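One chain of protein is taken out of this complex; the other chains stay put.
Our next item is chain A:
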Amino acid sequence: MANTATVDELGHSPEVRGKNYLNQTAGVWSWLTTVDHKRIGIMYLVSVLVGFGLGGIFALLVRLELLTAKKTIMDASQYNQAFTLHGAAMVFLFIIPSIPASLGNFFLPLMIGAKDVAFPRLNLLSLYLYWIGAIFMLAAIVTGGVDTGWTFYVPYASGVSTTSVISATFGVFVMGFSSILTGLNFIVTLHKLRAPGMSWYRMPLFLWSLYATSIIQVLATPVLGITLLLLIFERAFHIGIFDPTLGGDPVLFQHFFWFYSHPAVYIMILPGMGVATEILATNARRRVFGYKAIAFSSVAIALVSFLVWGHHMFVSGQSELSSAIFSFLTFFVAIPSGVKMFNWLGTLWGGSIRFTVPMLYGIAFLFLFAIGGLTGLFLGMLSVDLHLHDTYFVVAHFHYVMMGSTAIAFFGGLHHWWPKMTGKMYDEKLARVGFALTFIGFNWTFFTQFILGTRGMPRRYYNYLDQFQPLHAFSTYGSWVLGTGFLITFICLARSLKTGAPAPADPWGGATLEWKTASPPITENFEKAPIVTLDAYERPAEETA
């Protein structure tokens, strides 16, 4: 044991004490040229929150427009642009990069005891590609908007729409590269840079979920890339791959698009599952029940995700046999998802649960993911889907999965790791208020839409029959509560940067490696590479005794 006069309880010598990744060097330039995964993670965090704000504003506008059955604040084409930009910003700017690129970048190396990701400069390049893609998307908004829906369906997107489709799709194409490179970087990092003793089965489960996510990013995103290139060329030169009037096949676009975008749904949800696992394990103060089952179910979800894209096309005219097969395969995803659900509950069972703010988000995740996942089964069932196809039921379902589950997990993770990232504690009370309004507002807004959907309200419609008006208005009121909840959460976190109390190294009593270094961490994460002797989530004997 080293002398305590020269080394503090974290093993930091006097030379590094008081220094961290935030104050090591100063100035904007030092941030823009950094190769430190923690700084890159923070820059991603700020970027995806801006994307979230942008998508959120469009969401509130869309909901406001739907307050009345006829025109409320915008005309039909503006409405098409508003919901397209809401979808595109939320999916591509926020939810796909949200957890992997921000929290993942920050914590993946910390959790395996590495100094950085395998390719730090490539990591910075990913961030710049994300920014370049975002600029193209913003340019599309400024130069006439996009009104195709975030799916860019042909032939509307390739020949009919007069808006800035090329700029938007090129932006998504560039962001796809960013996603691929981040995934590639993570896979290599997890394979090559684990600290001594950190075997695969000792890794925190968040990392297994990021590993599964990265596999999907690397294997699915290139197909989206070529699809968007074909779309761009189709629009520019009328080449006839997708446009039926030129001999092309619009259903081929749907196959290509969903071959990426269905796995992309799991790019969105898997990291959320990982974050939830960390929160539940830390705050139930137990080792995760069924560690390997959760780890392998992540990988299983990643693999099955490639086989189910056809369930987006039940009514596209594909053969009934194909539809039946895709329906059958779709149900398979429920198995690993159910395994996870039961293991989370098993982890909570008999745990000494503390209801910290992250834990509230973690439990909300379980609740909302259960609803989102189970309603997915309704839609996977052929006969039921024929009724529910393209109704608000679908809208409510995917909002429960993407926003209710992933975004809630993201904000839970943000609270969970905020002290580690910033070195500041936030105001618990205010954070609870923010959480409560978010949770209530979310269910208020979107549970209403399940009812709208079963009654036949089609999605994407600008005007609607008067009979739907009360429910639409009710949903819109919920969106205001939801917006207020996020605003309070944002204020709470921003305020903590100024007035928050200094965070200890381990505010929640976590068992994973990132809590074994200072808050905020020093530039190279650990002064000496940690040697891992405990299993995942195992606490040292003196702590558990």
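As a working rule, contacts are C-beta pairs under 8 Å (C-beta built on N, C-alpha and C of every residue); 3 or more make two chains touch, one makes a residue touch a chain; residues count from 1.
We take it that contacts and distances are computed from a predicted model.
Matching "Extracellular solute-binding protein", "Monooxygenase", "Electron transfer flavoprotein alpha/beta-subunit" or "Cytochrome c oxidase subunit 3 family protein" against the UniProt entry of the left-out chain gives the name "Cytochrome c oxidase subunit 3 family protein". Summary of contacts with the chain left out: across A:F256, A:F326, A:F410 or A:F486, the touching residue is A:F256. The chain that is not drawn here is touched, among residues A:I239, A:A293, A:L382 or A:M425, by A:I239.
Touching the missing chain, out of A:A59, A:I141, A:I166 or A:L230, is residue A:L230.
The chain omitted from view is touched by exactly one of A:K19, A:K71 or A:H191, namely A:H191. Where chain A meets the chain that is not shown, the touching residues are 109, 114-120, 122, 180, 184-185, 187-189, 191-193, 218-219, 221-223, 225-227, 229-230, 233-234, 237-241, 246-249, 252, 256, 524, 529.
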